[in-house]
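Remarks on the structure that follows.
As you look at this complex, bear in mind that one protein chain is not there, while each of the others sits in place.
On to subunit A.
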Amino acid sequence: MANSLKLPPGPVGSVGQRSVIWVRKNLFNSWLNSILTLLAIAFVLWIVPPIIEWAFVNSTFTPTIEACRAVSGACWGFVNANLRLILFGVYPFDQQWRPLLAMIVLGGIIVASLAGVKYPRMQKLIIPMWVIGIPVIAILMWGGVLGLTYVQNSAWGGLPLTLILSTIGIVFAFPLGLLLALGRQSNMPAIKTLSVVYIEVIRGVPLITVLFMASVMFPLFLPDGVSIDKLLRAQIGIILFTAAYLAEVFRGGLQAVPRGQFEAGDSLGLSYWQSMRLIILPQALRLVIPPTVNSFISMFKDTTLVVIIGLFDLLGAVKLALRSDPAWTRYYVEGYVFAAAIFFLICYSMGRYSAYLEKELRKGERR
């Protein structure tokens, strides 16, 4: 009792009364709004219960065809039965702990790097972590040393492939995009022209074409006996493609930094690269966090296109699982919902992190 007396004076009335007031004020404040509210409620009632019934009530997780045939709802048994095929593709079954461990290592490095914003002490560890982490992941995936059997990368697939393609894609496309953005603003005509032509050509072509070129046409230009791995070609294609988009995003950021900042850097005797690194880019990149993450998300989803050159990423592996046994084929909705859920989880996390990053970087620095 004594505690309740100390509560700060709030609006009058119980929670119930206040909600009624809120609902009246916001949902039924005019006849048009009242109709819209009722329509919306009707729509939700119409669409949500069947989904819940399908997904949770009438569904089964039992990984057998028989169990699935017995229920009217979702057959999560398909996902359950084929989970390892979906997650790891055609990676040798008894070796699948390796891609699993590789994913955990990769996830750990990513999370630790992203946490660097909050914990400055972590920042010094970021580069060493990647320098050690990438070879560790490569050894786990390829093997061939330390008693691990060799797995060629055409057998890689599923979620590890998706994560590796997009992470490596981001790690390399980011600096390349920066250089292209700076090149486009350069005073040197050759560099400027090269950057502009590159950006415009790559942007003018769909990713699927770039991947197709990388997989089919590129080898034709190579001398006999030289071959570049298919996965590597796809990876390079993704990097080159994303870099062109990022370059334009970064250029937008560079243009938004006031001229005075460049002049202040110059007048203090800083060199071009010092000015860029210490003054201009920190401000420019901060301004373009949302569109940059936008590009990352879009690229993450675009990695699914590698399926056209015969690589099985997460989505490709779902298709593979659907085809593995004709009995499963009719449960494609469950398969795609599962893949969509994983994609959504990762993309949504990127979006949340971007919002967090913006907030974190703006602390203290009120303009």
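Simple rule for what comes next: contacts are C-beta pairs under 8 Å (C-beta built on N, C-alpha and C of every residue); 3 or more make two chains touch, one makes a residue touch a chain; residues count from 1.
Going forward, contacts and distances are computed from a predicted model.
Of the names listed as "Carbon-phosphorus lyase complex subunit PhnI", "2-oxoglutarate ferredoxin oxidoreductase subunit beta", "Na(+)/H(+) antiporter subunit E1" or "Glutamine ABC transporter ATP-binding protein", the one that matches the UniProt record for the absent chain is "Glutamine ABC transporter ATP-binding protein".
Screening A:Gln274, A:Ser298 or A:Thr329 for touch with the missing chain picks out A:Gln274. Among A:Lys192, A:Arg286, A:Lys301 or A:Lys319, only A:Arg286 touches the chain that is left out of the view.
Only one residue in the set A:Gln185, A:Gln261 or A:Asn294 touches the chain that does not appear here, and it is A:Gln261. Within subunit A, the residues in touch with the undisplayed chain are 258, 260-261, 263-264, 266-271, 274, 278-279, 282-283, 286, 364-367.
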